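Sharing a structure, written as structure tokens. Questions coming.
A protein chain is absent from this complex, but the other protein chains hold their places.
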Amino acid sequence: MIHPSVVLGANVTIGENVVIEENVIIGDSVSIGHHVVIKKDTKIGNFVQVGELTVLGKPTSSNKKMARKPGKALDSLVIDDHVIIGCNSVLYRGAKLNSGVFVGDLASIREKVVIGEDSIIGRNAIVETNTQIGNRVTIQTGCYITADMVIEDEVFIGPCCSSSNDKYMGMGIYKHQGPVIKKGAKIGNNATLLPAITIGENAIVGAGSVVTKDVPPDKTVVGNPGRILK
Amino acid sequence: MIHPSVVLGANVTIGENVVIEENVIIGDSVSIGHHVVIKKDTKIGNFVQVGELTVLGKPTSSNKKMARKPGKALDSLVIDDHVIIGCNSVLYRGAKLNSGVFVGDLASIREKVVIGEDSIIGRNAIVETNTQIGNRVTIQTGCYITADMVIEDEVFIGPCCSSSNDKYMGMGIYKHQGPVIKKGAKIGNNATLLPAITIGENAIVGAGSVVTKDVPPDKTVVGNPGRILK
Partner (left out) sequence: MIHPSVVLGANVTIGENVVIEENVIIGDSVSIGHHVVIKKDTKIGNFVQVGELTVLGKPTSSNKKMARKPGKALDSLVIDDHVIIGCNSVLYRGAKLNSGVFVGDLASIREKVVIGEDSIIGRNAIVETNTQIGNRVTIQTGCYITADMVIEDEVFIGPCCSSSNDKYMGMGIYKHQGPVIKKGAKIGNNATLLPAITIGENAIVGAGSVVTKDVPPDKTVVGNPGRILK
């Protein structure tokens, strides 16, 4: 069902059983897979591809134990030109994908996330709310990108890396801060990043390392806990 | 398609292309997203929300290599009042979600799992069969909760933690036992828990630790292998 308020560009291909809710705007030459759900107010640019069984523009939800309640009304989900989105993925209202972004299958991207041009979010990867991702960043398959993180341009994050933003592990409401990863840094697969650390420009984190403190620019860290290689 | 045997409460909202099989019971003020599949015999309470593209009440399946065959007939999937379930998730027949539970997107919950009141199962998290989870537990995004585990009240498990229940790694049919996590313990992100260990009350496991033995109550363990901090 396509709501009568939906604005569709030229040469749009829509699969079977697609649901498009009210006030959605879709540009030219967009392709939407079968069984996709596009929630209200979503804005999609030109030449965008959306895989099967994906949800775009999901609103926030929470139960009474969750610290972070939905605040004021979120902006729409905005998807710029030439973005490619996989199958069975869930993108929330209030995220912004800039042009050329690639999102794999089974991924999810939360509210107030911004993803820069041509960046890659791998399959099964998760990006939590309020994280800012630069241009030409690679976040590989299965990564967990916590909330309140900053990832600068050209960063590479290998598969299955994990990060956190809550050093007191759920003990109350206070300031959360995820890691900051500066321009060009590279993180090996299955590395663990603790809250609020900074990984310097062009630094390297070895696969499987547990990074508990800041890493200076151009340095390499390995091990558990992570130590700087001389 | 809604099977004619389905019992629907008052003020139920049902999305498009929803399939509800025989003998399903749905309470009042329930909201079901588009393209949801509710398998037979599932029981849903009042004020429940189910996201798009989710499967409720999946029966067990296995191939000939799998040790654990479906046994006697499983109970229904039971979802109590005020439960919230995300999009693209898979909940099995024989699980029980108590009131106020939150299940994120892309999660899966297996047979004979019980989840206590107001507990949170994060996005992409997996809970294997026969695991018991207490009240007000937080299991964050991407966690792997193995089978035959016990997680007591108010435990906090950070993102991407992994656990196992099979110390001989697939070598035969013998007793499997997952970790036991006692009340109020906290596990940092991407920690690894070995089979049959006990993590004591209010103990803390550091991010990225590999826990190979029991952790006494109120102690903190870090490193690989995990060592108790003095």
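Note that the chains are named A and B in the order they appear, and that numbering of residues resets to 1 at the start of each chain.
Here is the rule we go by: a contact is a pair of C-beta atoms (placed from the backbone, for glycine too) under 8 Å apart; a residue touches a chain by one contact, two chains touch by 3 or more.
Everything quoted here is computed from the prediction, not taken from an experiment.
When the full complex is taken into account, the listed residue touching the unshown chain is B:Met169, out of B:Ala10, B:Ala73 or B:Met169. Considering B:Lys43, B:Lys58 or B:Lys186, the position touching the chain not shown turns out to be B:Lys58 (whole complex). In the full complex, chain A touches the hidden chain at residues 15-17, 33-35, 49, 51-53, 82, 84, 86-88, 100-102, 105-106, 118-120, 123-124, 136, 138, 141-142, 156, 158-160, 186, 188-190, 204, 207-209, 222-224. On the side of chain B, the interface with the absent chain consists of residues 1, 17, 19, 35, 37, 53, 55, 58, 61-66, 88-90, 106, 108, 124, 126, 128, 144, 146, 160, 162-164, 166, 169-170, 190, 192, 194, 210, 212, 224-225, using the contact rule stated above.
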